[in-house]
Each structure stands twice: as C-alpha cells, then as structure tokens.
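Complex shown without one protein chain; remaining protein chains in place.
Every chain is named by a letter (A and B) in the order it is written, and numbering of its residues begins at 1.
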Amino acid sequence: MNRLSTYFYLRPKLILLLLLGPPMIYMFVVYLGSLFALLVYSFYRLDEFTGLVIREFTIATYAQLLLPANLDIYSRTAGMALAVTIADALIAFPLAYYIAKFASPRLKTWLYIAVTIPLWSSYLVRVYAWKLILAKEGIISWFFHFLHIDFVLEWLLSLPAIGGSSLSFSPIGMFITFCYIWLPYMIVPIQTALERVPKSLIEASGDLGANASQTFRKVVLPLAFPGVVAGSIFTFSLTLGDFIVPQALGNSRYFIGQAIYSHQGTSGNLPLAAAMTMGPIVIMMIYLLIARKLGAFDAL
Amino acid sequence: MSDVTAVEFKNVSRVFFVRHRDQSGEVRAVDDVSMEISDGEFFSLLGPSGSGKTTCLRMIAGFDRPTSGSIRLYGKDVSNLPPYERDVNTVFQDYALFPHMSIGENIAYGLMIRKVPRAERDKRVDEMLDLVRLPGFAARKPSQLSGGQRQRVALARALVNHPKVLLLDEPLGALDLKLRQQMQVELKSIQKRVGITFIFVTHDQEEALTMSDRMAVFNQGRVEQIGAPSEIYEKPASSFVAGFVGTSNLLGGEAARRITGSNQTFSIRPEKIHLGPQNGQASPGQVFADGVVRDVVYLGLYTRYLVEVENGVDLVVVEQNLRTTSMDVLKARGRKVRLFWEKEHMSQVGG
Partner (left out) sequence: MPSRSYGEKASLGLTLGAVGTLLFLHVPMWLIFLYSFTTDEAAFTFPLPGLTTRWFGEALQRADLWSALTLSLQVALVATFAALILGTLAAAAVYRSDFFGKEAVSLLLVLPIALPGIVTGIALRSAIGALDIPFSYWTIVIGHATFCVVVVYNNVLARFRRMQGSQIEASMDLGANPLQTFRYVVLPNIATALLAGGMLAFALSFDEVIVTTFTAGQQSTLPIWIFSQLTRPRDRPVTNVVATFVILITFLPIFFAQKLSAESADTEGTK
C-alpha cells in the first residue's frame, strides 16, 4: 500500500489525471457528446412523407425556423422571458435588500434558508400549486368575488394578447407562475451583490447630504445592478427553455420549449427540435456576453 | 551537538515554473545551496520572505523536491522520499491542527498511524502535554485554545514521534511580542532537553541570533553566509548579511579609500564606533574619520547619531547614555566630531 501511495505521490501529474479523468471523460462523452449530436441533428431533416429522419447535411431545417409561425414563437417566448425578468427584479429587490443590509446575522441565516428552500424544492409541484390557485374555481377567483370586484378579473381575461378562458389557461397565469418559480434565482444574486456594498459607502453618501432616496438611487442601485444582471441570466434562461408552464397553463400559442417538446415527441421531428434549440443557446450566449460586460459574473 | 551530519544539502536548486496571465517564466526559489547541519544543533534559516528559506525547509520535510542536487538525512539520500517516509516532523506556521480532533487525538495522530498501542499512546500524549506545559488539555478541541496554546500543541504533536530532526516554519510569527519572547526561551530549553536537531525558519534576525547554535542567511535563493550568530554578526561576509543582521554601516568607494586606504568595501557596526572630540587622537590599531553630526535621536538607553563623513556618506553611531542626558546629547547636532574605531571591528564585505 505504502509503495503504491509513494508511486503516485511522486507523480503529481498522474494523480491530477486520475482525479480529473473520470469527471471530465463523463462530461466530455455524455454532455459535450450530446451537444455535438444535437448540432449534427439540426443539420438533418425529416422526410415529410415517410416521417423518417434523413441523415444528410442540409440547412433546410434551419430555413424552417424563419417561417412566420416559428418567428412568432421566438418573439413570444423572448417577450415573456423579458417581462418575467423585469418583474422578478422588482419583487426580489426589497427582500434581498432587507436580508443583505438590515437582518441580524441570525435572522439572515433563516431568511437565506427561507429563500433557498423554494429554489431547490420541487419545481413541478410549485407549478402545480399555481394551477390550483389560478383555477376558475380557485382561490384567486374566490378572492375577487369576495371583494365584489369580479369584473376586474373578467376585464383582464378579456384582453386580447394576455387573456384567456381562465387565469389557469392564460398568458397572465403563465406570467405569474414564471415569476413565482424563478424568483429565488433573482433574490440570491442581488443579495450577494448588496452584501458587498460597504456600509461606509451608504453612510458617506448620507454624510455628503444625500437623502435616503437619493442614496438608494445613486449608490445602492448602481452597486446592486451586477446582481440584478446575474439574477436575470437565470430568470431569462429558465423561462426561455421551459415547457412545463406553457404546457400546464398555456393555450395553443406555443412557446419555444413547448415547440421543441412537441416536435421531438408527437411529430418525431428531432431535426427541427434540434434546430429550434439553437435559438435559446444563441440567445443565451449573447446574453451571457452582455452580462459579462456588465460585471454580472462577479456577483455570482 | 556531535560531529554526525544530520542534514546535508548538496548543490540543491528548486526551480518553479510560474504561469501568469500574460507572462510565464522560471523562478529559481533555491539556487545551488550546499550546507551541512549537525546532529543536535539548533540551526536557523534566516532571510527575508521569498529568499528560499521556507522552500529549503519544505524540501527537508518532503513537501517539495529539488529540481537538481541532493538532500541527505543522516547520510541517506531522501531527495525522492515522500514526507511520510522521512524521519522528520514539522511545526507549521499556521499550526495546522486538525480541527475535527481533540488535542489528545492531534498529538497521538502520528502514533496512531504507526499503530502504537492505545495505552502507550495515551502515556506519551500525557508526557508531551507535560513537556509543553499543557497538562489536562487532552480532551479539548483546537478551537478552544489560544494562539500560544495551539503552538505548544503543534510542537507536542511533532515531538511525540521522536523525530531525528524537527522543522519549525516561523512558528512564532503569529504570536505577540511578549509571548514570542517567552516561547523563544521555552523552545530553546525544550530543544536542550530532547536533544534533537531543530531547524528553524525565521525572518526575524533577533530571533535567529538569540536561539541558534548556527544559522544560514538566505538571499534570493542563495546562502550568503553560514556560521554561529556571533560570527555572522561580527564578521558579515557580504553587504547583504551586514545589512540584514543588525544594523551596519557600509564604507566603500572614495570614502573608504580616504579613511582606510583600501579599495575594498567594509562593514562596521554602529556600536563599535566611538564619538570623540574634533581634535582627539587615534590610538594604535584604530582608524578615524572626521565628520559633522547631522541628526541625533535620543532613545533612552542609548543615543543614535548620524554623522556625515563625506558628501553623501553618513555613518550611524550608537552610544550608550552612561553619563549623558538627553539635554547633553541633543546639543550635539551640527557639531564637528571625530569618529574612532578599531581596525579589527571592520569586516570586509567584498566590492
């Protein structure tokens, strides 16, 4: 045993290879290999008549992405992702600010746990919870009825682009659910960024004659901004690729994830599904590049 | 101390390849070092940070290996032996106590690895705790101890294995001045009692001077001088040693030629220079130089004078305040004086 240990001890490069080998081989073969397969598939096409995948290089599948229906899907999804991101930033800020700057160390620990439990908890069940809450006969409708303001809800649902038969089958419902499930991903980075704003900076601003709201706008907000950008990476990316929420609460107007899901599933058009996936990948790459410029990675 | 050589460095070099964001290159952390450390000696490796002393220690321990040259422990080449096969133990700068073990378990760690029976282990742990004056601490956790106490535990944990050589990596660096001085005395007495070779790394010249039997002065990966503290202090072999160990005046160039009649550079300690009246006479074997007192700093026990002996050449002179008061000495500013010192107190430090 000792001899063997010594053999390895004297060869640190070999140890490094042994340590790094298994995880890297796994990630390279399984993950990068799969991404490569994805890329390859996006250049295949489906034979419309036989329903079989033709394994020959073509960009015909990519050309399909430019059909108005598909462009609609992209813009609809990106619009939702943007709306969710902005809303989450607004909802997340007060709690993140409170945890970072006002909570005692003990309370801080508990609040942090309170934020991260939903982050790790069953995403699916949390979507399901909103299906219950938003249902026609559910708690939200009951609440509006209780206050005798049913007409507000009816008016909302009658709006053309965002309404629907009930909250649980409408873009509004999806929006609320998306905001809810990705919220913790926004709180944590903002809190981390605010945590790094030294108290002395806030005091200095007050000292120089700024009132509370000026200090907030001129000092706290700019310093928290990288955190907001970091959080937005998650909220944006997760909304972009999700198909559970549109599937559960949406209507026939597809989102990217949903389209990918149904192309690979029911219609067996894996090439089109693969090509469509390149959309979110490219959007996220661009997003990450911008986020990096804005200093978001330091806040992660 | 005996004539047996405990540790021998033969032309040891350690080259690191440093990769940086935009530049890479080789750094010779240890550069062709040769030295012999005798059995039972208290030997210090002294030098500023980055001088290679810690790398040398790490190579003795086995955490690092020489790029070239060889290291022998009691005659056996250990250059390529891992740390766990060397009969040396280390006291780390940050103590490196295992936080998940009690003090007793920490000290017994080496014995447990060697499968020493439990009863024997407990006995030796108690002996060690007595030696470092922490009896009854076995059940505590490292986090419950003060810095000084952790230091003693680290010492006990290393000594319990009866190593042939004990390596100490700036062990007193993290302690405050008072505790440090107390630990210096204690370490020295423990070394005498256990009688093993101590190799002690420090950047504190005073610490090295007080504790060592012999010491090696490191600079930029090289050994500048090896010798007993008195030898290093009184006969520094280079201007670096003269400057690093204690304070020293360096006399070279035109000034040296005029005063000593030699082209060599000399070092002379401030306390060896005597401040005399302008018309004082040098006795045989003495050298003198005329100058003007530029600055006087009264320090209670002694006074430090800065005397300009030539344009731009200042000598520091230290005189004990045996009969003078602050009033007297401060009046010396601007006065023309004559400096005297014994020729034998000058040491040549090269060109």
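In the analysis below, a residue touches a chain if its C-beta (ideal position, glycine included) is under 8 Å from a C-beta of that chain, and two chains touch if they have at least 3 such contacts.
It should be emphasised that the depicted structure is a prediction, and the values quoted were computed from it without experimental measurement.
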(request) Among A:20, A:54, A:67 or A:204, single out the residue that touches the unshown chain. (result) A:20
(message) From the list A:163, A:226 or A:280, pick the residue that touches the absent chain.
(response) A:280
(request) Could you tell me which of A:129, A:223 or A:294 touches the chain that is not displayed? (result) A:129
(message) I'm checking contacts with the chain that's been left out. Which of B:26, B:77 or B:94 qualifies?
(response) B:94
(message) Give me the subunit B residues in contact with the hidden chain, please.
(response) 19, 61-63, 82-84, 88-90, 92-94, 96-100, 109-110, 113-114, 143, 157-158, 161
(message) By the contact criterion defined above, which parts of subunit A meet the unshown chain? Give residue numbers in ascending order.
(response) 1-2, 5-6, 8-9, 12, 15-16, 19-20, 22-24, 26-28, 30-35, 37-38, 40-41, 53, 91-95, 97-99, 101-105, 109, 111-118, 120-133, 135, 137-139, 141-142, 180, 183-184, 187, 195-196, 198-200, 202, 212, 233, 237-238, 240-244, 247-248, 256-257, 260-261, 264, 270, 273-274, 277, 280-281, 284
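Convention: only the chains that are shown with their structure count from here on.
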(request) Write out the stretch or stretches of subunit B touching subunit A in their complex. (result) 65, 80-82, 84-85
(request) Spell out the residues on subunit A that touch subunit B in their complex, using ranges where they run on. (result) 2, 5-6, 9-10
